[in-house]
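For reference, the structure is listed below as structure tokens.
In this view, the complex is presented without one of its protein chains, the others remaining in place.
Right after this comes chain A.
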Amino acid sequence: MSLTLTVDGPRWREHLRRTAAAHPGLVPVVKGNGYGFGLGRLARRTQWLAEQDLGHEPGAGTCDTLAVGTYDEIGEVAQRFGGSIVVLTPWRPFGTALEATDDDHLAERLVHTVGRLEDLRDLLERRPRARFVLERMTSMQRHGFTARGLWSVGEVLRAHPGARLEGVAMHFPLAHGSHTSEASRLLTDVVGAELPEGDGARTVWVSHLSDAELAGLAARWPEYRFRSRMGTGLWLGERSALSVTSTVLDVHPLERGDVFGYRGRTAPKSGHLLVVTGGTAHGIGLEAPTGDLGLRGRAATLARGGLDAVGFVRSPFSIDAKQRLFAEPPHMQASMLFLPTGARVPAVGDLLDVRVRYTATTFDRVVVT
């Protein structure tokens, strides 16, 4: 009676191992809804990866650190994973960031992301031995230091000899051509920062770089160590190991003109009404922006949003590999589908395949075989 994510365990774990083995120093990203798996499960899985023999040189540090998105997420992972936790949202002198900073038990494991000079000073006043990465602003223009800002950091750090710099972080926009030249340009700013000598001054944390881009950068900056932060590619990289199913809860025959549903709609033709698990509470029927900026993409989004205005709209539920129509907008935990006469009618208890965005879906159950 649930929306279920079924994971082909052996296949998934093999993919995780292979990905980690191919990326020495990998930092798994465990944030948001935990990519559909849940934060806790991914934290345990990261611990498992850290214990694997991946054939890396000692000191590669693969999976010795995981990344969470926010300070609020730390609680979900801290007990399940024993290594360091880097928070991707930049540290600010307010809110949960301060609670986490003041927590003595966490202090040794927590790696803050700092993107403003005043924050760095503030953080080091509160915790002179804080661990942190310096975020360099990229073309994304989200968070982080400018070149000049980074140049000033060197001085602040020399005034705080106890501060523990773990590296410089760069968060690139999703593929828009190659990032190699931008990354190289930003690395020149890192050289200009004259950071205190040590591993931290030579470690760069990057997101969204392809393997080829990473290899190109490593060749151009051989004395730097690049740590790849990876979420989607790691956890969801082997799609064929994942399947999502909904359960048929009820099946009702419907004649043309019959009234049904919350909103008293009328059936346009005869067929069957299916009530299946999976509704707005799971994220079904709610559109996350797809990033498709083309006319067609925008039109499709509009159509899905305007579901109750005209006719039926395609649902993510499929029967016999054909996506079926919503009979009305999804409810909180269930959806009503319309099945026209002539289609095979599933029985109560049957499972339907569902196409979802994992990062925007909450599953009732996750079954790893």
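By our rule, contacts are C-beta pairs under 8 Å (C-beta built on N, C-alpha and C of every residue); 3 or more make two chains touch, one makes a residue touch a chain; residues count from 1.
Just so we're on the same page, contacts and distances are computed from a predicted model.
Trainee: The chain dropped from view, which UniProt name applies: "Vancomycin resistance protein VanK", "DNA modification/repair radical SAM protein", "Beta-ketoacyl synthase" or "NADH-ubiquinone oxidoreductase chain G"?
Mentor: "Vancomycin resistance protein VanK"
Trainee: Using the document's definition of touch, tell me which of A:18, A:142, A:220 or A:322 contacts the absent chain.
Mentor: A:220
Trainee: Which residue, A:8, A:64, A:122 or A:194, contacts the hidden chain when the whole complex is considered?
Mentor: A:194
Trainee: With the full complex in mind, choose from A:148, A:322 or A:365 the residue touching the hidden chain.
Mentor: A:148
Trainee: Taking the full complex into account, what residues of chain A touch the chain not shown?
Mentor: Against the missing chain, chain A presents residues 147-148, 151, 155, 185, 188-192, 194, 219-220, 222-223.
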